[in-house]
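With one protein chain held back, the other chains of the complex are shown just where they sit.
Note that the chains are named A and B in the order they appear, and that numbering of residues resets to 1 at the start of each chain.
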Amino acid sequence: MTDPRSLSPLDLETPDQTFLDANELVINMGPQHPATHGVLRVILRLDGEKVMGLECVIGYLHRGVEKIAENRTYTMFNPYVDRMDYVAAVSNALGYCEAVEKLLSVEAPPRAQYIRVILTELNRMASHQLWLGTHALDIGAITPLFYTFRDREEILKIFEKYCGARLTTHAFRIGGLQYEAYEGFEKDVRDFVSFVKPKIDEYEELLTTNRIWLERTKGVGVISGKDCIALGVTGPVLRASGVQWDLRKAQPYANYKNFDFEIPTGQNGDTYDRYIVRIMEMRQSLRIIEQAVEGIPEGPIMAKVPKVMKPPVGEVYHSIEAPKGELGYFIVSDGSTQPYRVRVRPPSFVNLQALELMCRGQLVADVIAVIGTLDIVLGEVDR
Amino acid sequence: MHDVVQYIQSYLESNQTPGAAGNFFWATVYILLVFVGLSIAVIAMNWLERKILAHMQVRLGPMRVGPHGLLQPIADALKLLLKEDIIPAEADKVVFWVAPFIVVLAAFTVFVVVPFGPTHAITDMNIGILFMLGVSSLSVLGIVTAGWASNSHYPLIGALRSSAQMVSYEVAMGLAVVSVILMTSLNEASTGTLSMIGIVQAQQAQQQWFVFKFFPLGLIGFFIFAVAMVAETNRAPFDLPEAESELTAGFHTEYSGFRWSLFFLAEYSAMIAVSSIAVTLWLGGWLRPFPNALQGPTWDLVFSLIPGLTFLFLAGMAFYSTLRMPKHPLFRVQTIGLAGFGALLGVIGLILFIPGVRLRVQDIFWFSAKVAAFMYLYIWYRGTFPRYRFDQLMKVGWKVLLPTGLALLILTALVAMRGELLADVRGVWRP
Partner (left out) sequence: MNPAAIPTNPPVATPFFFYLLATVMIIGGILVITRKNAVHSAMALITTLLAQAALYLMLYAPFVAGVQIILYAGGIMVLFLFVIMLISIERTEKERQFNKQWLVGIAAAAALGGLFIAVYTTTTSGRTLFPEGKLSYAEGENTQRIAGLLFDRATGTYMFAFEIASLLLLVAIIGAVVMAKKRI
């Protein structure tokens, strides 16, 4: 694999001079395109169907979330993080709350930690299910989408029952939880686990051994573990390239060290391995959820946190393993009620940088597959 | 009045297609019948595809317009007709205008030779199958020009993909067809035929559908054709020319309203056309199933009752759904509509029991039923398979289907001529 730094930038200015030579075709994919997962714009330079180079144009969904943080109190900013990766809102909130808790030097009580883990892992399931459905749709299999959405619905129902919202949940508060788990929460979660286990096999039945699926994904968008590390790519994409790096194990946060689970990895770093890794992660999530539901302790759900938060002057970086990779929050406090600066390290944004490396020399159809397999959410890329 | 009845009766007793008889009046009637029937089939297919696909995908599909969405295709057609007709400013207007008509003409013209029964074809051409393949290959021209005329990148790539794809798969398709034509020549005069009716009659004379002929050679040929025909009609998993996730809508990205609906119409009638070829060539065309195992007048009677029973069964299903309709007053119109639809199906079923009609229509029924099975397969493929990539599609076409087709052709020829070959060999060995 070539060093990504050696790739020359895309030359879009020079018009092709040759008459009768129509080899090169510049195509603008997006920002309105059915398979760019929102408003990603990719400028492709094609030779026939072969991708000679591509450039991502991002920022169509920029809302200045980081700037907004500077004008909000710590508590007020909490709902905003839900809007970054809107398909994994719970993970975003977990990262932010833990970062601020670190700044305040408080820790959420054990009961809150357990419920947080359950909800976060449910959210990982939901995110992976949504990814699987849309990824399969991009590759042309339209049916898995409906299966995964049917099952994701059950997760969203649990969220709705817990906090009233389905997507942008605002489930956690700095220092713990706002709401006690509702009556029957544990039963609902247990029911969901037993409901969804055979469903994952169902997705696999449709895809894992499907010849066309194998041909479309094996050897497509290959990226080596070294390149991943060089580019800062994290999450399932990194793990599929054979690097066993999961922040839940590497730098345990919340109470993940209490749970027994494995980190699935792939070997080839291709689209198929990323698919398998995510499928296995869904199963591992279920394992964590099962253990967490068994072990929920009684007790308070909120630590002692001042009503008006004024963290001491200082800075903190805290990162968690979001469904898409390492989600980090860097918060600088000047001692006032509002953060001086919040910087988010979004996994989607960093992972997207690998797109060109993964797509060069492949075909147009592979670009679609690779965009899908990177699992980007434009709300998070642009913030 | 009496003359008219007699004229119609005289026709009903004839054993020729109107084209062969050179009767312009009946030919025109047949053309209109086929055209109307095809349009209805496309409309029904539209509804069925959405419903079946929906049920495969754990959803309900259209439910709002009419009972169980029965009127949805009509609503869609109205919407398309009322839509603004947009021609891009930089498009080549003439070609843009002509392209959809080429596709529709090609898709509809092939039905001139499709035999719905021994006499139920507009005409029986001596070059029937050649005519079908030739005319349906013209639809590529429409697709290519549509993509080019749009003067836009996605349609252009779609057009390039479709032309390469259709030209490639035509080769494999042709080889499979030729192997069937070889099989038709296995008679005393050892002359084969290209006529569609002739091919079915050859299967009748040889007491065997060609799909079972020289097992497994016929089956392989059928399989090659069944794959190639999906690629020919640009349907999933070979729907690259209109791959939604890659090329938005491929060659018809810039088309809207009525022009777009022409492409839609052409796609579905082309699907019906290639399915008709497959049915005619391999599945015995209008012949009823099990003609050998279950023969005799009793079985003939039983099988001739099936068309009517099918319609009665459908009517029963409609009535059952009527009973299950919500009892709320808001649903009254829908309930009545569904009951009416059931009654219509029931009346058709009863009409199909009249002996004269029964004997006359059962050919058409069996032919349509076989075609319908293919249509269901199309929907099933679409619900199950991901899409091939372009190079993989070409690989399947050129490296798998084409060599298999060639080998099949040679093997079929060898097996068909084995008697003479053996005689020749003996002649050489023992002079």
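Just so we're on the same page, a contact is a pair of C-beta atoms (placed from the backbone, for glycine too) under 8 Å apart; a residue touches a chain by one contact, two chains touch by 3 or more.
Predicted model only: the values in this text are computed from it and were never measured.
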item: From B:39, B:137 or B:204, residue that would touch the chain that is not displayed; value: B:137
item: Of B:58, B:167 or B:373, the residue in touch with the unshown chain; value: B:167
item: Candidate in contact with the missing chain, chosen from B:43, B:80 or B:95; value: B:95
item: Residue of B:72, B:145, B:179 or B:412 touching the missing chain in the full complex; value: B:145
item: Interface residues of subunit B (partner: the chain not displayed); value: 3, 6-7, 10-11, 13-14, 21-23, 92, 94-95, 98, 125-127, 130-131, 133-135, 137-138, 140-141, 144-145, 147-149, 156, 159-160, 163-164, 166-167, 170, 191, 193-194
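Just so we're on the same page, only the chains that are shown with their structure count from here on.
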item: Between subunit A and subunit B, centroid-to-centroid distance (C-alpha), Å; value: 46
item: Subunit B-touching residues of subunit A, taken from the complex the two chains share; value: 25, 27-28, 33-35, 48-49, 136-143, 145-147, 150, 206-207, 210, 212-213, 215-216, 363-366, 368
item: Residues of subunit B that touch subunit A when the two form their complex; value: 53, 56-59, 153-154, 156-157, 160-161, 236-237, 239-240, 243-246, 248, 382-392
